[in-house]
Structures are given as C-alpha cells and as structure tokens.
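Just below is one structure, and these are the notes that go with it.
With one protein chain withheld, the remaining protein chains of the complex are depicted in position.
Just so it is clear, A and B label the chains in written order, and each chain counts residues from 1 on its own.
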Amino acid sequence: MTHLIPTGVSSETLEKFILSLADDELILGHRDSEWTGYAPILEEDIAFSNIAQDEIGHSLVWLTLYQELTGVDPDSLVFRRPWKDFTCCRFVEYPKGDFGYTVLRQYLFDIAEQVRLESLLKSSFEPFVQIAQRLMKEESYHRLHAETLLERLGNATPESSRRMQAAADLAFPQSLGIFETMASENELIAGGVFKGNPGLEDDWLRIVRPSLAAVDLKVPVVSDDGMLKVTCAPENGGRAGRHTDHLRTLVDDLQKVYGLAPEAKW
Amino acid sequence: MIQKTDKERLADFEARIGNGEKIEPGDWMPEQYRKNLIRMIGQHAHSEIVGQLPEGKWIPYAPGFRRKLTLIAKVQDEAGHGQLLYRAAETLGKSREEMIDELLAGKAKYANVFNYPTPTWADVGIIGWLVDTSAVINQTMLAQSSYGPYARAMKRICYEESFHIKQGYDAVAVLAKGTPGQRQMVQDAINRWWYPTLMMSGPPDKLSEHTSLAMKWRIKTKSNEQVRQEFVDHIVPQIRALGLDVPDKECQFDETSGHYKYTQPDWEELKRVINGDGPCNKERLDIRRKAHEEGRWVREALAAKSISKSTGKVLA
Partner (left out) sequence: MDTQWETYEVFHQSKRGDPHEHVGSVHAPDPQMALQLARDQFARRMKCVSLWVVRTRDITATDYQDESFFAQVVDKGYRDPKAFEAPDKLEHS
C-alpha cells in the first residue's frame, strides 16, 4: 500500500516517528502486563490487563503502518531488534514499581498520548488521521480509568499521599522524556504532520498540573506570566537510543523464547 | 408466611432438586449443602487466581504479538473467573475477604495441578490445552449444579474456557509441527503434565457420605473416574494426531469397552503435594501473599475516599 507523504518530509523521519510511538506503547504495555496476577484488587487485575492489551494492540497498529511503509513485519521488528535500537522514551522502561507509580505513569502517559493523538487528527499525513480516530476511543477510556484511580489514591490517606507524592517526584522528570525533541522533527512540523513536541508538552502541562494539584500532588512546574515552565531536568535520551539498563533486561526477556528459533513459527 | 419444620423444608428442598430446579440464595438449604458449596466454590475460585501465576509468569516472554496478547487475555479471564466464583460463594454467607485470608494463610485448598512448575514456554500451551480441557469436562458438569449462582457462573466460565482450549491447542500444534527443538519442548511438557492433569479429576470415589450427598443434591453429577475417562478418551487421539504421545505405555484403546485404558496417577503424590509438599506450593502462596500485602494501602485508600462523579461530593 502506498501512502502519500507530505511535501518536505522524508520517509525516514516519518518512519522514525512512527517507530517511537510504537515503541512507547509496546514497552508501557509490557510493563502494564506485569500486574496481571499481582494487582491489589481482583477487579483491577482485570482492568489493568485490558489496558495492557490495548497498549500492545496500539503498538501493533503503528507497526502495521510501519510495515506498509517499509515492508518489515511487526514480530521481526520487535522480537529481533537489538535493545539499543528501540526508540521508546526512558520513562516507560522503568519497572512497574508500586501501584502508585504505575497509576501515575499511566496517567501522565495517557494525557501525553491524548494531546498527541489530538494533534494527529489534523495531520497532513492521512494514515495518522485515521489511526488517531481509532486509538482515541480506547485512549479516552484509559484516561478515565487513570483519572479515577488518581483522584481516589492521590490524597485519600496519609500513606497514599506519601506514596503518590513519592511516585510523582520520581515519575515527573522521567515523563518529560516523552516530549524529547526528535532529530529532524522540524520537517514533520513544517510539513504539518504534527504539532511538535514543545507544543505538545505545553498542552500536556496545562492538563496534568491542575489534575495533580487537585489531589495535593506537587510537581516542579511554575507559572510565569501565564506560561508554564518546568523547573527540573527532563530525563531525555530514549529517542536517541540512550536507554536504561531496565530496557536491556526487558528486551532480553521479550526476545528469549522467540530467539530459540527465530525462523520458526511460534 | 406458613411456618414449616426443618424436616418439611428438607423434603421441599430435595423435591425441588429432584425436579431439576435450582436453589437460589435465600432459599432454605441444609447446613451441609451450604458448607459443602462454600468449600467447593471457594476452592474453585482460589484455583483460578493461583492458576494465574504459572502461565502469567510467561507473559513477558511470549514469542510474538499474537501469543502475548492471547496470553494476557487468558490470564485476565482467570482473574475474571475468580471474581465470578467468589461472588457466587459470597451469596452463601462467607465474605471474599475471609476466603482470601484463608487462602493466603495456607488454610484453604485449591486445585493441586497449580502446584507444579512451568519451566518452558511449551508448558503454557499444554496447560491451556490439557488442563483446561480436563477443567471444562468437569465444569460442564458443574454448570448443571443445583445451586443457581454457581450454575450461572459456570456457564459463563465454560464459554470463556472454550477459547482457552483452542488457544492452547494452537500453541501446542505449532510447536508439534515445528523445529526438532520445539517438538522436544512440547513433548517434555506433556510428559510432565500428563499425570498431574489426570489427578485434577480427583481420586477414585469411595462411597463416602460426602460423595453420595453431593450426587443426591446435584452438586456433582458424575464420578471422578467418569470425568477422568472422558478426558482421556477425548484428548489422547488428539495428542497422537499431532505426532506427540502420552508417557503411559498402557494407554491404548480397548475395543471391548470402547474406551482408552490408562495407568492411574500416583495418588500418594497427590496427598503429598496437596498438603503443601509440592514444588511450587510455597512459592505461589508467597507471591500472592506479597501482592496482597503490597496492595493493602491501595485498598485502604479506595475505601477511605469515594467520590460521586455526578455530584462531585466526597461520599465516605
């Protein structure tokens, strides 16, 4: 299937962009699936397993588009690629932590995905518009689920407050890495493919800061003349292939069985 | 309301069951019936949630998107079944919290088959196919249970289990037709799971009061041996059609009886394992206990603060 690539945009940049979206979803989905069998409540075990399947499913949607552009199939791409060649943000690589960290990570990521998909609804690249329309439906439920838990855990008891603040302290700088500027991103912005990471980060801050404040969670963001400014260093590097050791272990596990017979059917 | 004696009530109760009618929560029932069912349904629920662990362990390693998504869905279903079953047991007067506390304290039983390890990927397919087939044969019978909530839960569970069996079979078939390494992996898995799966149907029934009451009150309608025979007759030809085999030379079709002969599992082993001396008993309970403990703050927080989205008012 051939797709009309917007003028001024190289197919290489477009493919890298798609891969980063796919990698984020896959690794986060993988982390989410680590709760299956271990969740604090039976009902949340079921709920989180749905989220995990959705995220991994979304990864597959992006990778299917990637296959249309490059000919490489999703399984080969994920189960054979060296861990250093993944382009997920570092944020999603970290182990699931306690439930508070997972809930906060899910929330911050879901809002980021929402603003990104909203931007893609207006993309000059038609397949992005279609995919965004599809994924937004599931993402709105993820957002609802994450917000529901955030509201209820944020400041419910002294212990939950302590844990959620600790999670926020850890997760917030990490989450900024979602918006790490990609090399040659300007091509995509100029070509109308998406809004660009700085713009998306701003949209995202305007949503997450008040939501977290509503449950007494503090993050290093200040308001300066109507503009929101982050006062901590972002944990970048993922888009450029600089990953945590957690990803090495994760990908090792991910590829272990497949690797026993990579040419075989599983 | 007309007052009846317990003797009259028992007669009504047994007549109702004799007519094939269901008993619902709130109906009068003998204490023995209630206790029996709580124990049975509770054990079934515990089996589902402990059973998440042997397969859930392989989710990070599932080879390929389809296998990964399918496995997450399957293990999720097991949590779902646990949820349905605990609810059914709760209608008989015991709280889920109490049942789970007993499980974690090592005071409750669950299906022994989940005390065995899953050392390879092939084990996942074998559990999905063999263990779930045996479970379904048993569960289809339980769906006829005289107790309404249990029968209803079982119908739903059987429907979902039918997917699990197909998914398990598919995973096994692919390995059976694959590389020599894959074929060996799956044959090894069958060799390890065959007898534990046979044990699932329970030891040969003695004519104990337990069993005959269970049959009379239609809590159970087939004997353990009947269920086991049904399983063997069904699965052995399918295993052999894949070029695999069962680790039992006696397992041959007998023209006269129209059934497969087979060697009984070692019932002493069952006793040992079910009483805590199995390879994974401690490990699996430890994991569940840890998960439960680590999740305590979440449950407490959720109970402490409930919010009405429509009114925005904090309720609790």
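By definition in this document, contacts are C-beta pairs under 8 Å (C-beta built on N, C-alpha and C of every residue); 3 or more make two chains touch, one makes a residue touch a chain.
Just so it is clear, the model here is predicted, and its values are computed rather than measured.
The hidden chain makes contact, of the residues B:S95, B:Q184, B:Q252 or B:N275, with B:S95.
When the whole complex is considered, the residue among A:H145, A:R209 or A:H243 that touches the unshown chain is A:H145. On the side of chain B, touch with the chain left out of the figure occurs at residues 1-2, 24, 26-28, 76, 80, 83-84, 87, 90, 95-97, 101, 152-153, 156, 160, 296, 299-300, 302-303, 305-309, 315-316. Of the residues in chain A, those that touch the hidden partner chain are 41-44, 46-47, 50, 141, 144-145, 148, 152.
In this text, only the chains that are shown with their structure count from here on.
Each chain gets a centre from the mean of its Cα atoms; for chain A and chain B, those two points are 36 Å apart. Across the interface of their complex, chain B is touched by residues 30, 33-34, 36-46, 49-50, 52-53, 56-57, 60, 74-75, 78-79, 98-100, 151-153, 155-157, 159-160, 163, 250, 253-254, 256-258, 260-261, 264-266 of chain A. The touching residues of chain B, when paired with chain A in their complex, are 49, 52-53, 56, 58-65, 67-69, 72-73, 75-76, 79-80, 82-83, 86, 121, 174-175, 177-179, 181-182, 287, 291-292, 294-302, 304-307.
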